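Some notes on the structure that comes next.
A single protein chain has been omitted; all remaining protein chains appear in their positions.
Chain naming follows the written order as A and B, and within any one chain the residues start at number 1.
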Amino acid sequence: MPEPARKIRVSCVVNGAAASFEAYPMARLLDVLREELQLTGTKEGCGEGECGACSIEMDGQLVNSCLVPALQAEGARIRTIEGLAMGDTLHALQQAFITQGGAQCGICTPGMILAAVNLLAQHPQPDDAQIRAGLSGNLCRCTGYMKIFESVVAAVRQAESRA
Amino acid sequence: MEMRVIGKSVPRKEGREKVTGRARYVDDLSFPGMLHGVTVRSPAARGRIRAIHFEGELPWHEFTVVTAKDIPGKNCIALLIEDQPCLAVEFVNHPEEAIVLLAHPDKYLLEEARRCVRIEIEPLRAVFSIEDSMARKEIIWGQDNIFKSFDVEKGDVDRAWSGAEFVVEGVYETGAQEQLYIEPQGMIAQVNEAEGVTVWGSLQCPHYVHKALMILFGLPRERIRVVQTETGGGFGGKEEYPSMIAAHAALLARKSGRPVKIIYDRAEDMVATTKRHPSRTRHATAVTRDGKLLAMDIDFTVDGGAYETLSPVVLSRGTIHAAGPYACANVRIRSRAVATNAPPHGAFRGFGAPQSVFALERHFDRVAEIVGITPAEFRRRNFIRQGQTLAVGQVVKEKVDMNGLMERAFELSGYYAKRNLFTETNSDSSARAGTKRGIGFASFLHGAGFTGSGEEYLASEVAMEATADGTVHILAGSTEMGQGTNTIFAQIAAEALRLDCEQIRIVQPDTAYVPNSGPTVASRTAMIVGKLVETAAAGLLQLLRERGLLRDGYSAADFSRACCLYVAKHGALKSFVKYDHPRDLHWDDQKYSGDAYGAYAWAVYVAEVSVDARTAEVRVNDFVAVQEVGKVINPVLAAGQIEGGVAQGIGFALYENVVWQEGRMVNAQMTNYVMPTAMDLPAIRVYFEEIPYGRGPAGAKGIGELPLDGTAPAIANAIAHATGVDVRRIPITAESLLEMLEAAHA
Partner (left out) sequence: MRAFLPAYEMETPRDLASALDCLASAPGVWQAFAGGTDLMVLLEAGKLPRKKFLNIWNLGELRGIVVSAEYVTLGALTTYAEVQRHEVLTREFPLLCRAAAATGSVATQNRGTLGGNIANASPAADSPPALIVYDAEIEMVSLSGARFLPYASFHTGYKRTNLQAGELIRAIRLPRVRARRKQYFRKVGTRRAQAISKICFAGVARVEAARIADVRIALGSVSPAVLRAVRAEEVLRGQRLGSLDLRGAQDALGAEIAPIDDMRSTARYRRSVARNLLAEFVETLVG
């Protein structure tokens, strides 16, 4: 057996708080979040960057955490699903996913909601084509996507009525 | 009659946990001292195991190694029969068959170890197709490779041929389909003296796992405990397979004395677990001059893979649905499930019906064409009506108006106008190079609940307990996996008890605490188990009323007070209900005829497609799904079921192609096994009609599997309309369609 590589220490900001962990340099950020930081909201669906269940926000961008090596998380600003709600107050998208039926089995939901958050940051009032394109990297096997689109639309309407 | 809670889109009970990432799926759990487990699998499709080599320079003494020798009870995963080993001993019968199990605390080292176990197999001749299996090129199972066969006879088919103006024949095929739940399979097991065997995991049927572990371990019922964790999709793929992975985790836990977690990665899940049964159907249909059915001769075969598992039941449902919602006096259906050396095929939403319904609905469009009438007119002349009998001899007692459903679906989809318009524009020469458009439909039914005497045999049970604070707990073995079990059970109970859904709790399915309500399959959860929930609620009210603790028009506060008083004075406030099979449902298992299902959902689906003539890419532009379902308990959840099912049906029709090589799926990555993304699906428009079913809770029937039956044939018929190509098999890949288009032009 080859001499195992040393683990490294990585420091970053996760959900607004300083975080520090030890990991093999090429450990997946997905595993680090789930195992070292106990943030199990981010899910593994495929391990090949196809399903988006592992989507997180890294430095303001949507990325698949199964494709990011731990070493590259150094100094990054990371947001997972756990960082979306403000205490007990759900984000409008979270609320919409509950009432509009955007979540069925829920395994794609954390990644899907973060993708929707990212979409609305780019397009605050997206049309149907933009919604579909923005969520096209997140696979859902339960819903056929219809009620996910409706959830996004409902959240947009909520934001409009607040403005 | 307007109900308080039923018929409303009450938000999903466990929705908050799911949207915040707090819901706990099996891989989110971790136990102190837990080991990881992996499975070493057969590289060959069929052969004799010569030797197992542990190679590489690994600290093997650190590993827990399990083989069949470590099985304390019977080496089988018990289901209908006990032919499938838990771990192969002398022979393997399919690629990826489990042989050795390993556990270690370090999951990376464990993977390395898996690579270093070499199984030496002396290959034997294997069988990979229905044709070869039936030709008995090699007997690989039983005496004749046949797991099960049926022979349904109604009327006199042979005599009807001579009177026929038209006889139309055709062969239709469907491929395997992977369930592709986004959460891969996983289990955690713990075995100790104090409690026996406990498993936690992603599953649909805790009591199936319980039974299988009892037999594997040779332990009595109270020494096995199965707990369902939040389950990220099932669709049938987690009906029977979890017993296998639970067995593996438990064996490792027993040997190591530590908790063991096995989680499949996507590749392993795809290659090793069950898929929809591939099928082959031959139709021969005799019709009068004006398109009335005289006789139907149907031959239906499904490929069951290497072991029996659930193939007889899949075959059964496929057989019973093979002749559709039509009135025909003479029907023969001969069917069989055969063995091949592939991993056993298994339950997948629809369970045999999507296969036989594809064949029927595609065939009937062809029959219409040959007779010289429209597909709609052909159906109209043959739709079954109340009082007539289905192929298995069941008299349709419920009100049914297939023609009404069809007309409504046509109106909503603009079918007639588009059918004419597309026919015209497609023949336009400029369309040859561009885009062809088509619109097609399928008309079908789906029986809810277990077939025939199945529900009687299951003898499902539900318990309900109210605690002193007035909270009502539902104890059922039915599982939530996204379809909405928790929410609709709460609604049914809340309606019956005149409470709010917030006051109802669903107890986590745990065989230590909940009774066996039967498996969460077969579109039975709302209709059969939901009814038991409704009855249990009535039972609870009865107990309170008997003691004079509840008056008419009681409030929620009154109810809570009554519970408090009852518990203080009389102890546990619990009602218990067992399924009571309706006396007027009769089924003959020998003749395979009679009342197959308590109720059917009826549907017509319309698909509009465009086909790019240059690339043969098919786009579904619009989809209308109309169904009569008894009663919609929760509109958002019900529509979600149909939409999701249609999406899976679109995948079945166009995208999901399992590429086989000697019994192994070679495209076992999500990159290469293609399911639709948000950009691939049209607006899926769902409409419900309600003719309440007397025996369903609030009149509800089952709907979970329905959308898988009609979606693919509607699309196939639309493609046939668009291109003139006589589609006979699914998936309709662009490659096969382009070849057919080129042949048509040649």
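The rule we apply is simple: contacts are C-beta pairs under 8 Å (C-beta built on N, C-alpha and C of every residue); 3 or more make two chains touch, one makes a residue touch a chain.
Being a predicted model, the structure only gives us computed values, none of them experimental.
Among A:N15, A:Q72 or A:T99, only A:Q72 touches the chain left out of the display.
Among the residues A:T80, A:Q104, A:N118 or A:S151, only A:N118 touches the chain that is left out of the figure. Although one chain is not displayed, chain A still touches it through residues 2, 4-5, 24-28, 31, 47-50, 52, 55, 61-64, 66-69, 71-72, 74, 115, 118-119, 133-134, 136-139.
Although one chain is hidden here, its contacts on chain B can still be listed: residues 107-109, 111-112, 115, 265, 267, 433, 614-617, 655, 659, 666-667, 669, 671-672, 674, 676-680, 734-735, 738-739, 742.
Everything below uses one rule, namely that only the chains that are shown with their structure count from here on.
For the pair chain A and chain B, the distance between mean C-alpha positions equals 30 Å.
The touching residues of chain B, counted against chain A in their complex, run 9, 11-12, 14-25, 27-28, 56-58, 112, 179-184, 230-235, 265-267, 481-484, 636-637, 639-640, 643-648, 669-671, 675, 677-679, 681, 683-684. Those residues of chain A that touch chain B in the complex are listed here as 1, 34, 39-48, 50-51, 53, 80-82, 84-85, 90, 94-95, 97-101, 103-110, 113, 131-133, 135-149.
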